[in-house]
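As you look at this complex, bear in mind that one protein chain is not there, while each of the others sits in place.
Naming follows writing order (A and B), and every chain is counted from residue 1.
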Amino acid sequence: MKKLILAAAAAILLSGAAYADVIKIGVVGPFSGPFAIQGKNFKAGIDAYIATHGNKVGNDTIEVLYRDVPQADPAQSKALAQELVVKEGVQYLAGFYFTPDAMAVTPLLQQANVPLVVMNAATSAIVTKSPYVVRTSFTTWQTSAPMAKIARERGVEKAITVVSDYGPGVDAENAFKTTFEKEGGKVVESIRMPLSTNDFSPIMQRVRNSGAQAVFAFLPSGPTTLGFVKAYNENGLKEAGVQFLAPGDLTQESDLPALGDAALGILTTFHYAIAHDSPENRAFVEAARKAIGNPAELSFPSVGAYDGMHVIYKMIEATGGKQDAKKAVDAVKGLAWESPRGPVSIDPETRHITQNIYLREVAKGSDGAYYNKEIKTFEKQPDPGLAAAK
Amino acid sequence: MQVFFSIGVDALAYGMVLFIISIGLSVTMGLMRVVNLAHGAFAMIGGYIASYAARDLGLPYGFAIILAVIGTIIIAIPLERFLYRRIYGAPELTQVLMTIGITFCVIGLANYVFGPTLKTIPLPAELQGPVNLGFRTIAAHKLFAIGCGVVVALGLWFLIERTSFGVKLRASVDNTAMAASLGVRTRIVYAASFALAVGLAAFGGVIGAELLPVEPYYALRYMVTFLVVVSVGGAGSIPGALIACLLLGAIDTTGRYLVPEYGEFFFYLAVIAIVWVFPRGLLGRAK
Partner (left out) sequence: MSATEISAPFEQAKPMRRPWQRDLAGVLIIGVAAVAGYFLFPDNLALLTRIIAIMLLVLSLDLVTGYCGVATLGHAALFGAGAYAAGIAAVTFGITEPLSMVAIGAIAGAVAGLVSGVVILRGHGLAQLVLSIAVIHLFHEAANKASTYTGGSDGLSGIAPDPVFGLFAFDLWGRTAYVFGIGLLILVFVLLRILVRSPFGTLCRGIRQDPIRVSAMGASVKASLIKMYVISGAVAGVGGALNAVSTQVVGLDSLSFTNSAEALVMLVLGGAGSLYGALVGTIVFMWFEHVVSAANPFHWLTIVGALLIAVVLFAPKGLYGTAVTLMKRFIGSRQ
């Protein structure tokens, strides 16, 4: 105890400002394991924000602590969040790539007096679990529903949905189906396939036999998307003119070099493309690429993390560095700013981010690199998922 | 009828890819009696070497395959000398612990050296794109994989059943002490068959990379699949492994075509049913 007081005294003397505090932010994400690349993107987005905005808010210094949950593991996630709160004394919890990990933490927030800023997990219901949850990423409903409108605009009458059989996949299927049928189209078949599927050839044969003009697909970002896109080409669906539609998880930038020519022409709707053309985004991409080391690894979770830090900085400003979760969350309700992805705001009702959703096409740049080329914008999209759940 | 043929072609291709990757494991588990959970790690190392050779150095595909097989064997030699030699004949659980440890290390190192992104192995122009079979199209590389599978199966069968090396290998496995006293240098035989198994893993990793893409978690992601096909076939039996791969490939493909929602149930219930009927694997030898 004596040591602690001495250390604290030394810290105060050294910093020179009597009221300066260290404000800790605990970030939980997959930093090892099969999804390590997404955790790396969290860290890159956070580092980029600190690099461009400094590590101080007022007199307070920001310190970020990282905790690793390699795969969806709610119990582990909760234990780590609890430890961050009681042992490390963090004032803010952030990160969370998987929905169950975020859900597990929500019961803690009220008692711990800590806001949670979700930087990725994309199931609509998370924000309803606690009034202290703010989300700066997207929901699967938000990114999938506009695709149904695109399909109708392009004259697709009959579509087939193919999704991985787990929460987000089912969300994507419902989002597309609901919107598509509301717009007067018909979903002829809905296929749910196990997450462990390696060979997609039989699925593509079914798509072909269904007579649909377009296939709407959702798979988690990562290795399986490669096999899926290749199977689409190799089974002659591309030649047959069956249009490939998907939310942008399928063509995340870090997978594009591997997908290569096979992905050319795929249409996706998403909230963010690294190729987005704006001064804010150019500055962000430069800083984030420096932070992540290998520029090819940069992907969408980085922008969720970057904007999440923006929200946290605003919360710290509003509370003057004092721990007050309610005040912090109230301060960012309705907050609007220019994000690297375009204009965004926090919906005061749902505490979810309202943002533009872009229609993109995979294209090859003059330098031979593949990128998501934005060709159409749906402005200020809220999350339709919550309304649908009611 | 067309559906039947269509499923058949996919099943054959998938089964053959499984066969090429897992037959090496059948050699280590069945003949050398080592539960080598690091088998997938060696397949992955092969994939990385081939990817580096073909994509980054621009070497031709065939050359990349050879480089991958040789490179993986070179990496595996010190592992055999210092680690595997300690667990020949050890209890299964000890072998599991050691080989899982090796797998973790390989994953960590691959992540560090090559990064977490997917690595592709560019195919030559002849193997790219679809081939029209009349009733449907199929990827050219799948036909290539089927061909490779047939060659590997025949070659291995010949090596083990018809050459003096095969005789020595079987002798060393059945009774190491007796074989050694008859003048068989069992250590060298073991090292050679380990190299063979690792080389096959690397070869399979490269050929199968179109279906099972190369990334750091390859080594764990497909480990269960390899273990299942080898055990269902009966470890150590080459025809057994071939039949198991084709059968399970067919079950898996049919399941995913007809009832994708229950694909996982379909596959594992079939596995239980097969093992129920053949408790030692399809063509496993009685102990």
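The rule is short, and it goes like this: a residue touches a chain if its C-beta (ideal position, glycine included) is under 8 Å from a C-beta of that chain, and two chains touch if they have at least 3 such contacts.
These numbers come from a predicted model, not from an experiment.
Considering the entire complex, the omitted chain makes contact with A, B.
The residue touching the chain not shown here, chosen from A:Ala36, A:Ile191, A:Ala246 or A:Leu386, is A:Ala36. Contact with the chain that does not appear here is found for just one residue of B:Ala197, B:Val228, B:Ala250 or B:Leu283, B:Val228. Seen across the whole complex, the unshown chain contacts subunit A at 31-33, 36, 39-40, 66-68, 71-76, 78-80, 82-83, 85-87, 99-100, 103-104, 106-108, 111-112, 123, 125, 129, 165-168, 170, 194. Hidden from this view is one chain, which touches subunit B at 29, 35, 83, 86-87, 90-94, 96-98, 100-109, 111-112, 224, 227-228, 230-232, 235, 264-265, 268-269, 271-272, 275-276, 279-281, 284, 287.
Keep this in mind: only the chains that are shown with their structure count from here on.
Residue ranges on subunit B touching subunit A, taken from their complex, read 3, 6-7, 10, 13-14, 111, 115-120, 129-130, 136-139, 142, 210-213, 215-218, 221-222, 225, 252-254, 256-257, 260-261, 263-264. Contact residues of subunit A toward subunit B in the complex are 32-34, 36-37, 40, 165, 191-194, 196-199, 201-203, 205-206, 209, 222-223, 226-227, 230, 233-236, 239, 254-255, 257-258, 260, 294, 296-297.
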